[in-house]
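A single protein chain has been omitted; all remaining protein chains appear in their positions.
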């Protein structure tokens, strides 16, 4: 599907997207899904994993601000989705921040295989046990070659699609065998707002609800998010007004916005 | 009291309103209460239920993003309020999302009787064990007759006032014996922002702190919220700026805004 078709499908079908979210970005993720036309449900309790997964079209697991319980819950929700063949997006927020976090995320990846890993470069490097240089959850960039190699290797090792986000996003499909696609554009303000990675992961879940090909869905989510950023930058004066403008943009996004963003997607 | 009188009372007395809130909308609920002139306190720990309930004028229990512990806490806070004869607003967010959630909310309703249930149609239908058709927490509307029947039946079964919110809000007083009051107006953007139902429940708590009649308080809260929505729509370009504008509106609300909103309340 083209990105305008995906947008239209979201607005028409209003897919239910379930998110295990974190203390920082739960509100933004729910608001982004609503603004796009999807229907969010933010649940956690294992007691309702089966019922809510059955009603949902996609599951987004975000392990930010984790406690031990977070990983136990994500494992259960991930397995519930896997049992139904439902696509799972895993966002291992700041996985390089501690050995404990890395081990816990690896435990998740051993328990189920996500359709898509949405990571930044620091998180990808941590998952590959490379020296990360990561500081917090908002790490620096890297060369295109390094990023592409990291992306491919992670997709191969984890047998899933990967969306590596940053000033320029990179995408590869399941297993990393095909071409690496690049999505530039967007806005430097994206890095000044917390949770824009989490929001992109939620957006990936929404797109996977209407587009079955993981790599194509990741690419479309990236394009849509860059389109939101571009629109929002024009309507804002700094990170606070930009954050609100991202939601305005998501609700107002047109086929023309999508086309303009695709031009930056090489 | 008229809605302008209620607004004035909130701003003058600054009642302390205690909320057990959820991961998604806690910030918005606290900000709305402050913007209206009330004083929010968002607490959870059972160890302080007695002290904080004694200092508060109303209690708002919101069971969104629940875990088993959430229901245990809400039961304790609800009973603490009941022991002091303090009004409780119960917002059983997405109660139809799973059998577990429904059973847990029914456990709460067996443990104490709220002054007011604030629900949308899907939640009301779930509590009445009707086929709900609910998807997530932002369900669709229904005919006026269906909504009025559901409202009355829920008020009768639970012996409380009910505020059924949607594009048009419906209100009935304790037990549902009196007339059903309708409040139209507001803004379609309300459905594009997460937590607007939670915020309305918090607003109900604030109004109950200054107006003892549950049905009258629910009606006034609905009118005030529609007035905020109307004002905010005029000042916004989409759901992100609308959300911020709701707070601006709550702080700036005038007697004229109230009067205009009452015109839509049949």
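For the reader, a short list of remarks on this structure follows.
Each chain carries a letter (A and B) given by its place in the written order, and its residues are counted from 1.
Here is the rule we go by: contacts are C-beta pairs under 8 Å (C-beta built on N, C-alpha and C of every residue); 3 or more make two chains touch, one makes a residue touch a chain.
All figures in this text were calculated on a predicted structure; none of them were measured in a lab.
Per the touch definition above, the residue from A:97, A:170 or A:249 contacting the chain not shown is A:97. Among B:111, B:149, B:251 or B:264, only B:251 touches the chain left out of the display. The chain omitted from view is touched by exactly one of A:1, A:24, A:149 or A:259, namely A:24. Residue positions on subunit A in contact with the hidden chain: 23-25, 27-28, 64-68, 94, 97-101, 135-138, 191-195, 236-241, 243-244, in rising order. Remark: the residues of subunit B touching the chain excluded from display are 14, 16, 21, 23, 26-27, 30-31, 34-35, 39-45, 47-48, 51-52, 55, 235, 243-252.
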